[in-house]
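Note that this complex is displayed minus one protein chain, with the remaining chains in position.
Take a look at chain A:
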Amino acid sequence: MTDHDNRNGHTETPRSDHFASKSKMAPNNSITKTPDKLKQSLADLGRYRDKQTFALLYDFFAPRLKSHLMSKGAHGEMAEELVQETMLSVWKNCKSYDPDKSAASTWIFRIARNLWIDRLRKEKSNLLSPLDNYPESSFVPAMKEFDSAKIKSALKSLPQQQAQLVYKVYYEGKSHREISEDMDMPLGSVKSGLRLAFTKLRNQMGEV
């Protein structure tokens, strides 16, 4: 994972000077990318509202959110608009971020997901549905420490078809019915495949 990130970091990710000077202190740049560091930055942003801190978070998250939204079907311009909306919302709402409850990436991912769903609703129908499917006040369980590396290796060990189902859910944002049409599989098999994949992934996540 670290190699992968570094490679991208050297070639593509735009960085601010601030970022660059920090990375001199930590040759592999990982200092700005560990979940703890991101969490700290986001909590600091809520407290001090410092634009440099915001720029750091932006450099890390914006290009990743853009890829994420594009894989879900947003074209480049729309993806970029949504990234900006997401990051602006991060700036506005970071006071309410609680580092004890969620990782920075989880919190930001939720904002992006909700904005994406709002956008889809507006595009797909004239009816602006006032349903509130992802309420902010919803129950947030005590933060468990998940080992991202373990989830990644667990994903790699899934049978190909199950992995494909998981990718379609997360990357392409497809519903079960759409997946069943795409892959020419009965709906029941789509669900059972996802269920098996989820069970395997969470078993490995839980292992210490």
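Heads up, the rule we're going with is that a contact is a pair of C-beta atoms (placed from the backbone, for glycine too) under 8 Å apart; a residue touches a chain by one contact, two chains touch by 3 or more; residues count from 1.
The working rule: contacts and distances are computed from a predicted model.
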Since a chain is absent, check the UniProt entry for it and pick the matching name: "ChrR-like cupin domain-containing protein", "Dehydratase", "Imidazole glycerol phosphate synthase subunit HisF" or "Putative tricarboxylic transport membrane protein". "ChrR-like cupin domain-containing protein"
Touch list for chain A against the chain that is not drawn: 1, 4, 8, 12-14, 16, 49, 51, 54-55, 58-59, 62-64, 66-68, 70-71, 79-80, 83-84, 87-88, 91-92, 103, 105-106, 109-110, 113-114, 116-117, 120-121, 124-125, 127, 129-135, 137-141, 144, 146, 148, 151-152, 155, 166-167, 169-177, 186-188, 190-195, 198-199, 201-202, 205
